[in-house]
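A single protein chain has been omitted from the complex, and every remaining protein chain is retained in its original position.
Let's turn to subunit A:
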Amino acid sequence: MCAKKMTYRDALKEAISEAMRNDSRVFLMGEDVARYGGTYAVTKGLAKEFGEDRIRDTPLSESAFTGAGIGAALGGMRPIVEIMTVNFSLLALDQIINNAATIRHMSGGQFRIPLVIRMATGSGKQLAAQHSHSLEVMYAHVPGLKVICPATVEDARGMLQAALDDPNPVIMFEHVSLYNMSDEIEDNTKVDLKSAKIRRSGEDITLITFGGSLHKTLQAAEELAAQNIDCEVLDLRSLRPLDHDAILASIRKTHRAVVIEEGWRSFGVAAEIMALVMEKAFYELDAPIARACGVEVPIPYAKHLEDASVPQVPDIVAKVQEVLNSDV
């Protein structure tokens, strides 16, 4: 095996171009993906190799081109739809929730929709309240969709490959802070769309997170290690399906947990995980589970306010200390 250093962005590009070379049904469409090279430059150069038929610029028409992706999937293609950012995907919500997520079921299992919808998500670039939100949970709420949030370079490639092999509609979230991250990855790594992964093994407490918050959480775990607190960090990777076994196994090991996410606190991913543990592993807990989540405010522009509106490393550290101090 041979290892290569690449960015998260390049890992996505590699998965896309590989799939396009191997399968003529695969094509990609979205705003400014061809001539402009993609808002986050993921598709830069691909139109040269594959032509503008298969790297297809669309007008500003999120509802129509996302719906067209669903239709093309019904018609036997394997489309990748790129939506610039999750806030704009709201224009396509009807297509995704009323069509992509339902047709398989409404037709009594006759049709399949092998579609991948990729979009950027998250805050950190001072883009204010119409460009910065983390709405993953809205999609994770919906049966019929798969929702993945690769947080590493290896997962960016591997999960996109797996999504392209999947016969169901897969929504893939790429946190804006990750595109420039680089890492060395092996050739031919395989990733599935259902397994969470332990990113750091520990004994004292489990930190459960995904996407852009993974790296802040790992950093918090480092700082806590210096205080002799041994954190286990579990990267969910997929929100739907959610890897119950991995979550419960880690809880059974550490008996404490903090869930970290950028999305708003109420009705969020953390709330779901807390409910799951309540149902399945209540007696394993040595302390109530805590959550570090987005503050319930549309993300503000000013840097200090934006930073304060999503969990940062010190917030995670403080939450862990709080849980450890509240042992029953």
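In this text, contacts are C-beta pairs under 8 Å (C-beta built on N, C-alpha and C of every residue); 3 or more make two chains touch, one makes a residue touch a chain; residues count from 1.
Following the convention adopted for this analysis, contacts and distances are computed from a predicted model.
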item: The complex's invisible chain, by UniProt name, from "NADH-quinone oxidoreductase subunit B", "Oligopeptide transport system ATP-binding protein", "Pyruvate dehydrogenase E1 component subunit alpha" or "Lactate utilization protein C"; value: "Pyruvate dehydrogenase E1 component subunit alpha"
item: Touching the absent chain when the full complex is considered, from A:M77, A:L93 or A:A129; value: A:A129
item: In subunit A, positions touching the absent partner; value: 31-32, 35-37, 57, 59-64, 87-88, 91, 125-131, 295-298, 300-305, 308-309
